[in-house]
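Quick one: the structure is below, and I'll ask about it shortly.
Shown here: the complex without one of its protein chains, the others still in place.
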């Protein structure tokens, strides 16, 4: 039984996910800078203000610390807030609330309080927004016990992860890569919730595992296509959930391919890519035929000009090269 | 020619380093919460207020974002500020200024401005201060291009790293583990600057490399002593400088020992320990006789009671066990 | 409680029962704190310990005006709030010890008292960190049409933090039912108010947000109760947040590690003479509401309660190490 398919975009899929949640549960509301009248910095919430009004599509002043903390409080008070922090770059101002309150309150109180909060934010580079607007800090968030961290890359995940995240009794952070918003494709008209645990094998292969997520997924799939043309069979793993990581899917893949490259848009040192590499080291060392490679962003504040931004970020050709390198080809 | 030795503490060594800097360079000043009249939360700056006065030992209001940013501005304005953020736990409130200004301004301005700023902060657990006062987030800082990150553990480094850091034209962050302040020992009376690049081999050994830094160094040395009693020769590497990492010292050691365990007080997922493991994977894979191990803190907000805090943190016995595990013993 | 009431001038006409209740509540806090200090030197209590001695009138005065369904957000100096809010002294003391019978299962200790039953949302060790939570709790109430009040306590040191400012603006802008109570004890650790704020009249800050604010004598439990009652009534009437600045003084060190180099003994002694317990007791004696026998009876009852609390904590048990990771996430049915 295959459902009817509709043409949609990542942005629209996210919006439908939010609309859904608002309709389904009166406790859900969206709060953040310019989510309402402006329609959202990246137009994700466009139209929702007219549909749901100012209480439930709540524009906030510029106060990331204040309104993120308010989201935590509202969650403890029985609501199901979706806090939109416009971009990860500004989330640094809210990090204290996330680390010291959202992530700790449940454990520290001996399990007395839940924080059923979802925080969404745009992340990543590629739009020539320069050094202060191009961060990929999802690895930082993935370091924090007490929260879950998601990076939907596909239309299905954009549409369905929010649902599941809102049903989770604990805080969930969702990263939306800015270069994904305009991606379009086919999605089942009745697309529903998707699990928020577990990685996905987006392409099966036998020669090596390419491990990635978020903004790098489609670059990696493209690279896998080019590799296929050269008779190299790459398996592509989309982590999807950055905390907790799905070790089983990773190790199963490495046990099959014996080689892996991790591709992420983070700065290399201290990246989540390092964590994946370290886990493969720990759990699949004897399966490896070559050291696990990493392809990350150059360790530099992202510059404005396109040629330098491109040079800083992982590109398809570099993924192909990195894959060949671990295959000694 | 061996210099006269004096008995001192880590705290005093830090204080002498600051005093030195204040005497040597009129542009140097110390700024932070309660650094002056109170004498510093951990008494590092005790006495300096009386000696140097309120302008140069500058108490600030509780405004981590404001005074850290002010330190950046003052550095651009020709001063050599030492900003003390009382503990890393509160530095989350200043992270925007550090990431988006201190670390980026030089590159983003095309090299026009330097930020000769030093930020010191206490870090770590062990004093039963519970979930909001026990963080080890040095891995986050080590992820940021544009800053250097130091973790002095010995008296020499406590005494001498500040000097070198202040002479650096770029921002330097120094982590002081709270459990080190009371450590005492012998230090050369004329102890001077020490380099702020490069790891140190604190104990030579041949069977495995124990890689650590900061608060875990002495636990690791103690573990190495116990291993020695069982005829296991551990080499202990003190990273000292967490950004940039000294790959050469690491790989030289691993090339000799063929086995390694990284010990750090961070939460394990997304830790700097993962970065070290990933680098050994990339640069010394063929030297390895066993997967590199990691011993980190349990992924939990640190609880207050001693038995639970102890259970969460890396302990000597666990280091011994981890070492034996990579030796299959 | 119900038989107290405010006159137009904001003064309370106290009946004797309520007056003695206030005295007892303050005394319970005072004795609890003193015992904690002793237990700290005995190493029964560890970590950071911040005592409320000298400031008892504020928590006690304010709590008289809150209903059970209201909420409380406090700081790391929150034992007084917890006791006045009605948390059992036994489970509070067990928390100080880190025993699993403690109100936060022993995991929080002195700085992190939580209690779902009385809606005490901490116990927050980040200065200013509780204010945004209070805004959110109040927002939840407003959105769900509940006429509850969220009370939010913080020190004057927190006023320099951005979080204070953002929270006041949000609460005012959205007319949320938050009662902000600044416990202005004139010092933030060793930093005197004049060295942390260019405007030292803290309650004036509320004007920036059009939040009604008053400054009051934080040593006068009756004034605090009376003024709070008015503020709470205004909040319940939908007038939005209200702000109280209570001028007080902490009689003891900031924490157990503080040599108090930053203030004179004489200053401390002068404030002690204005202390809330001394003063209220004196007034009760003058008005013949309290005689020596009654005073002794209260003291000894509090002593008994305290002894029972210590015994409870002593006989408490340690959370099993196997439970270390429990509650990091909610355990979900498989």
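Per-chain numbering from 1; labels A, B and C assigned in written order.
The working rule: a contact is a pair of C-beta atoms (placed from the backbone, for glycine too) under 8 Å apart; a residue touches a chain by one contact, two chains touch by 3 or more.
All values derive from a computational prediction rather than experimental measurement.
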Handout entry: For the chain not depicted, the shown chains it touches
Key = A, B, C
Completion exercise
Checked against the full complex, the residue among C:16, C:204 or C:282 that touches the missing chain is C:204
Completion exercise
Checked against the full complex, the residue among B:48, B:105 or B:236 that touches the missing chain is B:105
Exercise for the section: Considering the whole complex rather than only what is displayed, give the residues of chain B touching the chain that is not shown. Expected result: 27, 29, 55, 60-61, 63, 65-79, 81, 96-97, 100-101, 105-114, 145-146, 148, 169-170
Problem - For chain A, the residues touching the chain missing from this view - result: 33-34, 36-39, 41, 59, 61-66, 89-90, 93, 127-133, 298-301, 303-308, 311-312
Fill in the blank from the handout: Even though one chain is not shown, chain C touches it at residues 160-166, 169, 172-173, 195-199, 204-205, 207-211
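Methods note: only the chains that are shown with their structure count from here on.
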Exercise for the section: Find the chain most remote from chain A, comparing centres computed as mean CA coordinates. Expected result: C
Handout entry: Gap in Å, rounded to a whole number, between the CA centres of chain C and chain B
Key = 37
Handout entry: Whole-Å gap between the CA centroids of chain A and chain C
Key = 41
Practice task
State, to the nearest whole Å, the distance from the C-alpha centre of chain A to the C-alpha centre of chain B.
Solution key: 31
Problem - Residues of chain A touching at least two other chains - result: 65, 96, 100, 107-108, 145-146
Completion exercise
Touching at least 2 other chains, the residues of chain C are 106-108, 112, 124-126, 129, 162-163, 328
